[in-house]
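Note that one protein chain is taken out, while the other chains of the complex remain in position.
And then chain A:
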Amino acid sequence: MKGWVMLNKTILVCDDDEGILDMLEIVLEDAGYHVIVVSNSLKIYEAIDKQKPDLVLLDLWMPVLSGDQVLRTLRKNPETDKLPVIIISASREGKHIADEAGANGFIAKPFDLDQLVNDVQKLAS
């Protein structure tokens, strides 16, 4: 990942698992992104509103508010309906749900870092 340039892009990662958040923060920062992490999906709208991320990485299975619910809400709001969102999930059916909810991409856990960074680069440009 050496040699990757600072892109001045902000990625918001929302997952209820602290381990994943921690790891993704390290990985994406290392790839040159500015990273915001949110572990409580209820706080995601506020974070989006404040930080204006260029891309959202959203876990599917989260307590209280699931990833696809969040995504549907985002899609209904004219300010966020074009915001690139990648759903990440450990369940394979996740892709189907992600597509239905209007995700721009889907990544299955456990993912490959190169694949993840590739997808992020494509959508956050």
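Structure notes:
Quick note on the criterion: a residue touches a chain if its C-beta (ideal position, glycine included) is under 8 Å from a C-beta of that chain, and two chains touch if they have at least 3 such contacts; residues count from 1.
Just so we're on the same page, contacts and distances are computed from a predicted model.
Set against the options "sn-glycerol-3-phosphate import ATP-binding protein UgpC", "histidine kinase", "Acyl-CoA dehydrogenase family protein" or "CidA/LrgA family protein", the UniProt name belonging to the omitted chain is "histidine kinase".
Of the listed residues A:N40, A:N77 or A:N118, the one in contact with the hidden chain in the full complex is A:N118.
Per the touch definition above, the residue from A:N40, A:N77, A:S91 or A:S125 contacting the chain not shown is A:S91.
Contact between chain A and the absent chain runs through residues 1-2, 17, 19-20, 22-24, 26-27, 30, 61, 90-96, 99, 109-115, 118.
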